[in-house]
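Every protein chain of the complex appears in place save one, which is left out.
And now, chain A:
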Amino acid sequence: MTNLAQTQTQLLSVQTAPSQKRFFTAKRFLTPLLIVVALGGLLIFLAARGEPDKIEAFALNWPYMLARVWEHTVLAVSATLLVAIIAIPAGIILSHTHNRWVRGFVLGIANMGQATPAVGVIILFALIFGIGIPTAIAALVIYALLPVLRNTMVGISQIDASVIESARGMGMTTMQILRRVELPLAVPVILAGFRTALVFSVGVATIATFINAGGLGEVIIVGLKLSRPAVLVTGAIVVSCIALLMDWLAGLAEDHLRPKGV
């Protein structure tokens, strides 16, 4: 009996080994390595340039940069969370709607949000709602809505019809099917959309500075307008590193939350 149990545990560990291994691939270390190299290189570059002038000193100091990084992250993350709160339920409802007109209408709006240039959306919103952080977040939400909405719909409608039929046949209610079958099986696709939305938001949040909502766009604009390449490059590299880091974190979450057996 003990022997049997041991063989079984061995068998199971053999089976789970590949998925455990997958968690420590080179790919997983590549992104953090790239971020460290880029930021390290930036610091060395700035130190090698010697004493900054007055304008450079305004932007290139820790408190100022950290404040912009914080603003930028808050803008991008809060917009993406809002997107998730709006687009996942909307996607669930739409995937259960057989009315093609309704689906077309909502997807059309989301498509327009993404197709319109982000600068256009944010300026338009500022004209209507006034400048500031809430307006910037609202514009980002419009812009990043589509990937999450579409992936939620795709994630649910791609589930094998026989799986849903057997769930019904066993006596699950509509809500139980959604919670226990549809959402768990759609999680990988929904998270992929969420990841895209997050990276979009980090990128697009750079233009929040146009409506006085802060973020790293401000650093880039200062560098650009006052002809200070060092400031410009610093802003660009830091915002890229944030995007990479967000993508990496979302990738970790994706791998961790993907249901086993799928």
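We adopt the following convention: contacts are C-beta pairs under 8 Å (C-beta built on N, C-alpha and C of every residue); 3 or more make two chains touch, one makes a residue touch a chain; residues count from 1.
By definition in this document, contacts and distances are computed from a predicted model.
Of "(2Fe-2S)-binding protein", "TldD/PmbA family protein", "Fumarate hydratase class I" or "ABC-type quaternary amine transporter", only "ABC-type quaternary amine transporter" is the UniProt protein name of the chain excluded from the display. In the complete assembly, the contact with the undisplayed chain comes from A:Arg168, out of A:Arg49, A:His96, A:Arg168 or A:Lys225. The chain not displayed touches chain A at residues 4-5, 8, 11-12, 15, 160, 162-173, 176, 180-181, 184-185, 259-262.
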